[in-house]
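Worksheet: the structure to be examined is printed underneath.
The complex appears here without one of its protein chains, the remainder shown in place.
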Amino acid sequence: MLDLSVIVNNFAFLVVQGLLGLGGFTGGTLRLAIPAIVLGFVLGIFIGIARLARAWWISLPATLYVEFFRGVPLVMVIFWIWFIIPQLLRRPIPEYGVALTAFVVFEAAYFGEIVRAGIQSVPRGQVEAATALGLTRAQSMRFVVLPQAIRNMVPSLVTQMIVLFKDTSLASIIGYVDLTKAAQIVNNREIRPFELYLFIAVVYFVFTYSMSRIAARFERRLA
Amino acid sequence: MRRMLAVLSILGLALPIAAPALAQQGTLEKIGQSGVLTIGTRTASPPFAFVNKQNEWVGFSIDLVEQAVKPAIERKLGKPITIEKKESTPPTRIPLLSSNAVDLIAGTMTDTRARRESVDFSLTFFVTGAQFLVKKNSPIRGIESIAGRRVAAQQGSTNAKLIRERMPTARLQEFPDQPAAFQALAQGQVDAYTNDGIQLYGLRAKAPRPDDWKVVGDFFSYEPYGMAMRKNDSDFRHAVNVGLMEAIESGKYFELYDKWFGPNGETPYPLTPENKRFLIMQVVPK
Partner (left out) sequence: MHYDFHWQVLWSGQSGRWLLQGLGTTLAISSLAWLLAVGLGILSGALRTVPWKALRAVAAFYVEFFRNVPLLVWMFFWYFGVPPLLPEAAREWLFDHGAEFWAGMFALGVYHGARMSEVIRSGIQSIPKTQFEAAVAMGLTTFQAYRLVILPIALRLIVPPATSESLNLLKNSSVALTISVAELTFQTRQIETYTARAIEALTAGTVIYLVLCVGIATIMARVERRFAIPGLIARGG
């Protein structure tokens, strides 16, 4: 009943093209996920800090940014970037760029919230002590608050990274040949959806579950 | 810290405004500079553009670009160029062109008056019409018999719009692309899949058991395929047309036609004398 030969025959295409992105098509889940996580997190740090700024003209745009991206579906954001940005810039944007931009911009809002919560979870006493010791606001942020905040943030950060990794599957909607699209391409020829989609479900699971296990160990060591 | 943030945010606002407004370049110039002709084409529309068993991206439209259009452009520019392929689907074709993501759509795009408002077309390089793909023992015979039946189509295609207009009682289900729509037919989620006849023949030929399927119905639309490009770019359009004309004149076109549609091709689809004459008469004198 379960015909696993379709997996075996197409394993190379699914994993090498779909997962790693090496091959005749623009694609690769990892090629998209890793930069998206890094850049999304970096942008998220700026946004998280900006939300806590005292100047309203910094914190208000940051708040609007977060509220906006948390109120719309990622699919919608992908379509926006796909259709509109190339028209605005009058330059072609490859679908890798479209997908990467969409993910970074969208996930940064969520990373920003995690950063903000992490910073706010550092007891006020710490900030006061730093000021008492003569550190400027920037210095106390850099040497006292952020290190402690990062330790608090780690669990939520990893959860969000896992979410982003799964979200990369949506890049297949605009033709990016990630693992999901690779399975679709094979399925259209072989018509074995149960085996193929179950296989990529397992591949995704292996990655995300490992990520969460590593995070749990990391968390215990930091505690 | 505050000052730093202030400067950064002002820069952030200023950059998009300061971004140089690129003058609308002619496509030939653009290709000449980059050395790349980017085409938008399909990944699952055999035999025009699809992924074969060796997971290579091939097809009749792709061959036409590489062997007919490319030499003409290279001759015009006086230098070699490479072809880059991107996937395009009915909903995304025109936006991809107008946003400069691709220079030429070479797949299965029907030349229509409405579309000519947004893009320009090359010569017609293939003639077909909309039909239905159904299971072998289906009672569906054509557009009259799909009332109330479940029909799959691709979102944004001319076929979907025609069904909506002519047979509103048909239960139309629109998918983002052909693989999903064909999948729905293969598993019975829908009773019929509508697309241009030749594409249906192509899908059928590629199916695990081609004899399980049949293509039915008179053409309920006339679908001349052309290659689409940005409007008001006559130099590029001329170069593409010259490429196609020379291929028809020299017989290269018919060689490629035979490769994909001949008796030993992917999808046998004999060229009717009428259509052959039409193609030849598009070649204007030198």
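For reference, chains read A and B in written order, and residue numbers begin at 1 within each chain.
One rule holds for everything that comes next: a residue touches a chain if its C-beta (ideal position, glycine included) is under 8 Å from a C-beta of that chain, and two chains touch if they have at least 3 such contacts.
Predicted model only: the values in this text are computed from it and were never measured.
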Open item on the list: Given that one chain is not shown, which residue among B:Q67, B:S138 or B:Q155 touches it?
Closed with: B:Q155
Task: Residue numbers in chain A that touch the chain omitted from display - done: 67-68, 70-76, 79-80, 83-84, 87-88, 90, 162, 166-170, 172-173, 180, 183-184, 187, 193-194, 197-198, 200-201, 204-205, 208-209, 212
- [ ] Kindly note down the residues of chain B that lie in touch with the hidden chain.
- [x] 90-91, 94-95, 118, 150, 152, 155-156, 161, 173-176, 180-181, 183-184, 187-190
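Operating definition for what follows: only the chains that are shown with their structure count from here on.
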Task: Averaged-CA centre spacing for the pair chain B and chain A, given as whole angstrom - done: 33
Open item on the list: Could you list, by residue number, the parts of chain B that touch chain A in their complex?
Closed with: 1-2, 5-6, 9, 16, 19, 21-22, 24, 38, 43-44, 51, 53, 55-57, 86-89, 92, 95, 98-102, 176, 178-180, 182-183, 186-187, 206-208
Open item on the list: With touch defined as at the start, can you tell me which chain A residues reach chain B in the complex?
Closed with: 13, 17, 23-26, 50, 53-55, 57-58, 61, 82-83, 86-95, 136-138, 141, 173-175, 184-185, 187-191, 193
